[in-house]
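Right, I'll just put the structure down here and ask away after.
The complex appears here without one of its protein chains, the remainder shown in place.
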Amino acid sequence: MAETEPVDVLKAENEKPRQFGTGYKLIGKDYPTNDLVAKVTGRAKYAEDFRAEGMLFCRLVLSPMPHARVKSIRAEKALAMPGVKAILTPAEVPGHADYINDNGTRIKADKWSELALADEPMYQGEPILAVAAVDELTCAEAIEKIEIEMEPLPFATDPLESLRPGSSNAREEGNVWVRPDSSRGPEKLAVLKWTEEDFAAEKEGRMPMGHAPDEWSYGDVDGGFKNAALVLDETFLTPDVSHQCLEPRTTMAYWQNGKLFLYTGTQSTFQTVAAIARWMHMDEDKIVFISEYTGGGFGSKITGALTLVIPALLSKKLNAPVMMRVSREEEHFIGRARPGIRARTKIGFAKDGRITAVDMFLVSDAGSYGSGGDGGSCGSIASLLYQPPAMRWRNVTMATNTPPRSAQSAPGGMQAIAIMEPILAKAARQLGVDQVALRRANCPEGKAEYGPPNREGRRAYVTSCFLKQALDLGAEQFKWRERVAQQPKRVGSKVRGLGVALSCFHGGSTGFDGLIVITPQGRVQIQSGIGNLGTEALIDVHRAAAEVLDVPWDACDIVWGDTSKHFPYTCASGGSQTVHAMTRAAHAVGLECVQRLKEVAAKTLGGQPDGYEVANLRVFRKGGGPGLSFAEAARQAIKLGGIYDGHDVNPDVNKATKQSVAALAGQGLVASAKDKYPHDGDSYSYLACFAEVETDVETGVYRIVDYLGYADVGTVLHPAALGGQILGRSTLGIGHAIGQKWVIDPQYGVTVAERFYQNKPPTILDVPVNMKWNALNIPDPETPVGARGCGEPPVGGGCASILNALSDALGDNIFQRAPVNADTILTSLEAGRPMQDPLIAHI
Amino acid sequence: MRFIQWATSPWGQSVPTHIAWGLIWVAAIAGLFFMVVHSLYLIVVKPPKRFAERAAEASAAGIPERVPRHTLAARLFHWIMAASMFTLLFTAFLPKVGIQFNWVLYHWIAGVVLTVSILYHIVHASFFLDFWSIWPDRTDLRDAMNRTMRFFGKEAPPPSKFAKYPLENKLYHGVVMLAGLAVIVTGLFMMKRVQTGVFTRNPYLFSDMTWGLMYVLHGLAGVGFIALALMHVYMGIRPEKLPITKSMIFGWMSRDFYLEEHDTGRWAVKGSGPKAKEGYAARDGD
Amino acid sequence: MAVIRDVMPAFDLLQPDTAAEAQKLLQQNGEDAWVMAGGMDSFDWLKDRIKKPKVLVDLSGVEELKGIRATGDGVEIGAMTTLTEIANHAAIQRDYSLLAQAVELVASPQIRNQGTLGGNVSQDARCWYYRGGWPCYRAGGNICYADTPVGRNREHAIFGADRCVAVHPSDSAPALIALDAKFVIRTPKGERVVDAEDYFVGPETDITRLNILRPGDLLTAIRIPAAWAGAKFYFEKVRDRNVWDFPLMNVASAMKLSGGTISDMRIAVNAAAPKPMRLKAVEDAVRGKPANAETGEMAGKIAVRGAVPLQFNAYKIPLMRNLVKRAIGSGQEAA
Partner (left out) sequence: MPEMEEPKTSESQAQQITRRRFILGVIAGGAVVSAASYKILAPGGRGRTWGGERLITLNVNGKPRRVEAMKQETLAWTLRYKLGLTGTKLGCDRAECGSCTVLIDDVPYYSCSVLTNTVRGRKVVTIEGLAADDGKLHPVQQAVVDEQGFQCAFCMPGFVMSAVGYLKKNPNPTREEMAQGLSGNLCRCQDYTKILDAMMRGAETMRRA
């Protein structure tokens, strides 16, 4: 971080929203993205739509037990069946591998990480065997002939239960993830048990609090509570929610001339190659990865996964293409999920609603593999979004024998907001402060600080925050005041309630590359290594390059989806970083391209490069003198060679970009560049979310009447796509409030709800038909286009605004966990106190 | 045929769940087969009188016309047990052969009645009746041996007469006791698996395998009772056994029958009158 | 044996053209046959490979089982009539709107386009343990996994549990009971007509089936008598999601009013018990009473007498009480 002082708070407040597209030709304008026609005609090919000559199919055998050891596998009968080609056993899969995280950092593998097939499955549903055959029917019949002897091992599916004295642990080595004191290296498992006294709070329906391995704090927490006019101490549980991408993570693999060709859906075309290489223990340049369209990811398809490895290995073994279609049931188990967090949170409030101190205690369920980061980000998001002057955060990350978790849209952030917001809503009611006013009083602004102080005693801060404006304008657009004033709240058995929630999440990273080829045909060919999740960031970000190059959009071709087409070093589409990171890279490569065009023109037509300008697919002398068309410039570049056609490369760029440039060399004017723009602070995006619900107190049924998400995401790149993101991800959050959940039988540790009708992702009739969104369009000062990502920030606000509206309608004594359904509402109303058990997992 | 029904547990393991219901028919046929064979044996072979000549019966004079055999309490127990047993059999097996009705409630209630009556019987027989009268003794074994030898035409002394109960009766009691204990113990545990209002339901007292075996044992003993009940009823209505059946209804048997079948030495019935009451009451059993 | 819950097993497909043929095929194949109406329930069992029938008798080609016909006394709905057709049928909407409302709330539009009335009333229980292939009582085993000290039973029964605590999932069934419908069954012994409520059986009678159909039987039609045509109807379904969801509970009632007084009433709820419950005690109690909130309150209390909640489904008691209350109170607006 640069040594600059945070910008003046008043200055942030003075920033005014502006109309989308102001000052740009392309940015901020709606346009149909290049992939839409293929999608709408059914021609777009997702992984399962590919076919290869002689393709075999493979199916998985899942562990029926939550924790067990595979003792023996007898497959002779299966292998003797006509059409059965091979089985793949745990003994045949490569050992533990490193992996690449969101930010492209290599994370060293540890012995506790997941393998493609498990001989000691850690959760019910974990693949333990794969069978390849000529078709799926044969696979299924073969599987039913396989005898697997398994020895059940002790297991734990409820994180809190696993902290009880004498309880069993998820693994032999322990039940809790701890970070070694010395380093920020991989975390280790240890055994942690609380005492019976620690569990005493359980009897009052409050979460017990024992020792927590993770802790940070800042400010005078005790003093904050002492000086508070109101202190609330609440227990709340957020649900474990599967990503449930509509496209299952089906994969097809084949080998040709020693190269592995893999087809699957991913959140990063570029970064997945390195991950596959690590899983497979092979070189990156022996892998061709094809992922043209991806049917949803939400954090669950960030890079490589076991689903890629299994067909790849079987294909190698059988020397034939292998398709592994993943069923919806398998998807439930291997498809990742958000960790549920049970929290005990104490917040002190001053009379005016200003927070004086926060004490947050979390027990997060990391599932069967890895510790995840949700607990940690839960703490930092709470500290950013509500700006408490003093805060303590404690966290216990539990390993359980439940399906593996991963980042899901706003990992930790969603939980933080769902945990904090209902307490704020309750405080506003008890203090008699307006809900919007209370949030305004605690709202971050400008270069707001967050998280714990580092070793030098300094806290991190954000690039910019204009959330107050979003809150004010949102309240205005939602007619908050008018709605609050509307009486009566209750008509017959129907009661209306209003909710507002702040929301934020990480919104961008830096340091990636852009790569453009201007072809001899005069086309601007932009290489995009972004995964195609349909957020259209894949295409939208390159509008920044086109804007800089001042070319009409229809002269641009985006090349994507197949690593044999050569991509620059690109971020994974996770953590809402793409729009921010890749508009920067696109901007950089656009400028680089302009510069090279000018140089080519100068070398061809004489004069200095500075004497030229670029517009309308031409480079020409300033003031409209002679020039070259892009097509001519490209041909000149090929003639000039060297840096102009890719035979030399910009030394700044990443190794992978250099390889791509080399591969494209000679095809036209090849420009590459790295994002080296300054960046002071961490990029976050923000929303103010508003909701109205109508509940029926006789049935407990409620419906969402209205919803508005008002975003502060910097410059709006593509309004329609942004709108989709704001409302889509708000609905993802709303799903957590209104129904999505897991159900696991604790006796057997087996999931009993694995179907959509049991897990209940929201349908079109569960949300208002006309949800609304808006955005400030105030550029972020720390990035050239000013755009930040918005995939994840809405999730927490979506969830919390609904929860807050429900408690506005029905009072504070309704829920202690999400989701909230008719059952909870009805029994709680009946009893006059929350009747949900907040401490039992997976009901 | 498979004797046990297997199922795949939630953990994918094979666990027994029940006996194969076809065993109902096996048991019924076995019971009927016994009747037919036994009847044919009596009709065709016409076995000679089994017992040795009457020994000197010095005490016969003191024997009353009506030899008291079963106390009212013992008889009540027997018939309550019989009623509950039939209820149990019918409620258990009629639904399995296609006659559907609300059986579980009656079944467990009958089971509780049976259990209570058996408990009463154990206490009653152990402390108030001649406990040993129902167990085979050395004489029974020797006689059984002799009878077998004679059946095969070998030389053997004629067996002596019965004590209070014939050996068959004693053996039957033994088998019924074992089967009864099996159904009762397993049945009581099984009540933890249904809503009875007596216990909270908890099917997880034992492992799936243990439970499965328990159900199989319950089932095996249950179908065993089909055969046993058929045999018992058959014996109860055989003309030559009717005096014994009558005694279970009225409490006494005739002096003639007593002298004919029973060894006064092994089952001493003392003289009539108020004094005698003590005597036989103390030695009565059933 | 390893388990896989995907890919339909192979079966022989029989596609009869008439009800007589269909019934004959079912009879011939006995326990080996699986009868498929719309298939929305069947496909689940087959694709999960829990049921592997040798023969699938597909009724989709039996035209005589489709359609809605006027009879001398009401209407007859072929068992293979789709829910969409019933929901959109003018005469049903006019005279028996209760049924139209009920079937309109079933699952999703595509399922209603394919799902049939016969299938909807004959579908199997949706207990997640049972549908997961666990060897519970309903599956022929000796345990109920839902009613244990730790069982997940939010969606299970508060009435009529006998070992099994699964509920009946149909939305149309309570409406048909309230309309006093008759179910026409073709059996090997000839035609049999039963009252709607007698079509369903509880676990105390037969724990492995939800209705009286035995192998070889075929539900051919449902007759709705004219007696309750145009009565004051009430239907309400409470569910978690507004599409694709089975009822947490539903209520259906038909009420005859004279003045503001209830002269006669039929009312049924479903998803409260393993079979749709006709609430006779409520019907008797409200006859002759005014159709108002007060009578509703009373009826609601009567309705839930004897309910036994499980660990996670106590909400069903106030829910049932309130639904019954509303069904009766709804007469007030009409009167």
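Chains here go by letter, A, B and C, matching the order in which they are written, and residues are numbered from 1 within each.
The rule is short, and it goes like this: contacts are C-beta pairs under 8 Å (C-beta built on N, C-alpha and C of every residue); 3 or more make two chains touch, one makes a residue touch a chain.
All values derive from a computational prediction rather than experimental measurement.
Visitor: Shown chains touched by the missing chain?
Guide: A, C
Visitor: Which of these, A:Leu533, A:Val701 or A:Met835, touches the one chain of the complex that we don't see?
Guide: The single option touching the absent chain is A:Leu533.
Visitor: Touching the left-out chain: which of C:Glu31, C:Asp73 or C:Asp195?
Guide: C:Asp73
Visitor: From the listed residues A:Gln477, A:Gln595, A:Thr763 or A:Asn813, report the one that touches the chain absent from this view.
Guide: Of the listed residues, the one touching the omitted chain is A:Thr763.
Visitor: So that we can see where the missing chain sits, which residues of chain A does it touch?
Guide: Touch set of chain A with respect to the missing chain: 30, 32-33, 36-37, 39-46, 48-49, 51, 137, 244-248, 293-298, 325, 327-328, 533-536, 718, 720-721, 723-725, 727-729, 731-732, 735, 755-757, 761-765, 767, 769-771.
Visitor: So which bits of chain C touch the chain we can't see?
Guide: 6, 8-18, 20-21, 25, 39-40, 43-44, 46-47, 56, 58, 60-71, 73-75, 78, 84-85, 88-91, 94-95, 107-111, 113-114, 226, 229-230, 242-244
Here, only the chains that are shown with their structure count from here on.
Visitor: Could you work out how far the Cα centre of chain A sits from that of chain B, in whole Å?
Guide: 72
Visitor: At what distance in angstrom does the C-alpha mean of chain C lie from that of chain B?
Guide: Here chain B and chain C have centroids separated by 48 Å.
Visitor: Where in chain B do residues touch two or more other chains at once?
Guide: Only 10, 12, 204 qualify.
Visitor: If a residue has to touch 2 or more other chains to count, which residues of chain A qualify?
Guide: In chain A, 64, 148, 745, 747, 750 touch at least two other chains.
Visitor: Which positions of chain C touch chain A when the two form their complex?
Guide: Those residues of chain C that touch chain A are 1-10, 49, 128-129, 132, 145, 148, 150-152, 154, 236, 238, 240-246, 248, 312-316, 318-319, 322-323, 325-326.
Visitor: Taking the touch rule as given, give the residues of chain C at its contact with chain B in the complex, in rising order.
Guide: Against chain B, the touching part of chain C is residues 1-3, 132-135, 139-145, 147-150, 161-163, 201, 204-206, 308.
Visitor: Which bits of chain B are touching chain C when the two form their complex?
Guide: 5, 7-10, 12, 14-15, 17-18, 95, 100-105, 190, 193-195, 200-204, 211-212, 215
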